[in-house]
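Moving on to chain A:
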Amino acid sequence: MTLVPVLLPLAMAVVVFLTPSKLWRPRLLAATAAAHFAATVAIVAGEAPAGAGAWLRLDAPGRLLLGVVSLLFLACAVYSVGYLRYRVERENRRFCACMLAALGSMSLVAYAQHLGLLWVGIEATTLATAPLIYFNRTARSIEATWKYLVISSVGIALALLGSFFVGYAALLGGGEASMLFGDLLASAPSLSKPWLRAGFTLLLVGYGAKLGLAPMHTWKPDAYGEAPGVVGAILAGGLTSCAFFALLRLTQITAAAGEGVYARRLLVVMGLVSMAVAGALMLGQRDLKRMLAYSSVEQMGLLAMASGLGPTATFATLFHLVNNAFGKGVMFFAVGNLHRAFGGKTTVEVHGGLRRLPLSGTLFFLGLFAVTGSPPFGPFVSELLILQSAFGAGRWIVGGLFLAFLLLAFAGMGATTLAALQGRPPRSARRSVYRERFTTCAPAIVLLGLVLLFGLHLPVPIRTLIEDAAAALAVGP
Partner candidate 1 sequence: MTAPAGTPSAALLLLVAAGGLFAASGLAGLALPRRSRWGARIATGAISIGSLLGLAGGFLALGGDAGGELALPSPLPGLRAALGAGPLAGFFTLPVFLVGGLGALFGAGHGTPHGGRRLRLCYGLLLAALTFIPLARDGITFLVAWEVMALTNFFLIATEESDAAVRRAGWIYLLYSHVTILALFALFLLERLLTGDFAFAPIAADAPAGLRTAVFVLALVAFGIKAGAMPLHSWLPAAHASAPSHVSALMSGVVIKVGIYGLVTTLGLVEAPPLAWGVTLLALGSLSALFGVVFALGQHDLKRLLAYHSIENIGIILLGLGLAMVGRSLGRPDWTMLGIAGCLLHVWNHALFKSLLFFGAGAVVHATGSREIDLAGGLARRMPATAAFFLLGSVAICGLPPLNGFVSELLVFLGLVGAASAPATAWAALPAPVLAATGGLALACFVKVYGIVFLGTPRSAAASAAREATPLELAPMAVLAFACVVVGAAPGFVAPAIESAAAAWTGERLPRLAEVAPLGSISIAALALVAAGALAVAAIAPLCRRARRRQPALPTWDCGYAASSPRLQYTASSFAELITSQFAWALRPHVHAPRITELFARPTSFHSQVDDTVLDRLLLPAARAALRATASLRALPQGQLQRYILYILAVLVPLLVWALVGGGGE
Partner candidate 2 sequence: MSAGWLVHLVALALVPPLLLGVIQKTKAVFAGRRGSSVWQPYRDLLKLAQKEVALSATTTWLFWVAPAVAVVTAVAAGLLVPLASSPAPAAFPGDFVLFAYLLALGRFATAAAALDTGSSFEGMGAAREVGFAWLGEPALFFAFLALARLSGSLSLDGMLRAMEGGAWLDRTAPFVLTAAGLFVVLLAECSRIPVDDPATHLELTMIHEVMVLDHSGPLLALVEYAAAVKLFVLGALLLQVLAPASQVAGLAGLGLFLAGLVGIAIGIGVLESTMARLRLLHVPTLLIAAVLSCGFAFLLLSRPTP
């Protein structure tokens, strides 16, 4: 039963691909997502160690990742039902199938205990999401998909090479070479240092390409800019979380092997560079989805920098990851709605959003404040804790730069958001067919409610989930 979250979506992907009726596919997609979420809750809540054999086992970080991915996907699935009703002119067979395939591969990543298997899972997510980006069938979306595929594949190939380097470091360290996390952690001190450092660097660049850390971020604005809103939500919330968990496991192994200082310095520098680049490129950005892409690059930089602050910040990093996943979901759903209502996604076509779509407009506005870490939302608490561990470790410059880049990001995003939401909507927008439905607004409201709840009072079960994951991942100096 324990591998249901992985197998169910893959099986249903095939079923959905074969069902003829265009109306039933989204409903099946939503049903599978609900079933997947139920299974996940059962597994995560239950104490039984889920998984088969040594390679596929759900440990504490895996549980957290599965929970986040499953809930986010459920919201995306429900949103897709409403969204696809407005996109009847498009064939949604491949869309629904690939969505479920993405869910399956993301669940696989949560289960993976083996570096190679982890690589297979992440490569599978890339291949599953490529056709989703191509949903709009325009010249720009082809180019976006092409760049997404090539850069991600090259990145992940480097990650595979990195995994082999780590394996080889284990081989050099005596004992039989194994690429299971458990064994690597156990034999960490004996790993050969240069190979391990080279392996970590390759993995950081590889999975960093999936995360969208600078300078591997170039595909992100194109991919998020051309993909439908809901795909953006999955990419920004789900895929990046999977890649980030892979990176966290690697950091843990490197730290256990005594190379913590090297790894953390690399993470902090790359994190800050990403935040700087994202902040700079967001200034004067006129395209709403590209703005969200840069915001995602900035958040990933923030997470990388936070994970580089040492074991004290692990809880805050994971908490911020959860907040970011749901926060980005809200923003992408709202932008999707605005895109449908205004028929465009740059501030030239989109203005007067609050008047044309009062609910989505308000959600987008509150989402801006949630994502940029304003109280009373969740990211505020996690960013406060991250800053606290930075100041606690006496790293004033890192803390100062962190605050400066947050301000830069707010300046960039705020200008675009206000340009889109304030003022009077153009006449063409008022006549467009789009009306706010339950399915297109409820997921965003639920996710925003969650983010607000996390800010006001983090519920105990979720807190223990994050604390266990943090304890499992925080090892070494």
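Per the selection procedure, all candidates are chains of the complex that A comes from, given by their letters.
Keep in mind that, in the parts below, a residue touches a chain if its C-beta (ideal position, glycine included) is under 8 Å from a C-beta of that chain, and two chains touch if they have at least 3 such contacts; residues count from 1.
On a predicted model such as this, the values are computed, not experimentally measured, just so you know.
K.L.:
Given the candidates 1 or 2, which is the one that touches chain A in this complex?
P.N.:
1
K.L.:
Spell out the residues on chain A that touch candidate 1 in their complex, using ranges where they run on.
P.N.:
143, 146-147, 150-151, 154-155, 158, 193-194, 197-198, 200-202, 205, 209, 215-216, 218-219, 222, 259, 261-263, 265-266, 277, 280-281, 283-284, 369, 372, 374-376, 378, 380-381, 383-385, 387-388, 391-392, 399, 403, 406-407, 410-411, 414-415, 418, 422-424, 454-458, 463
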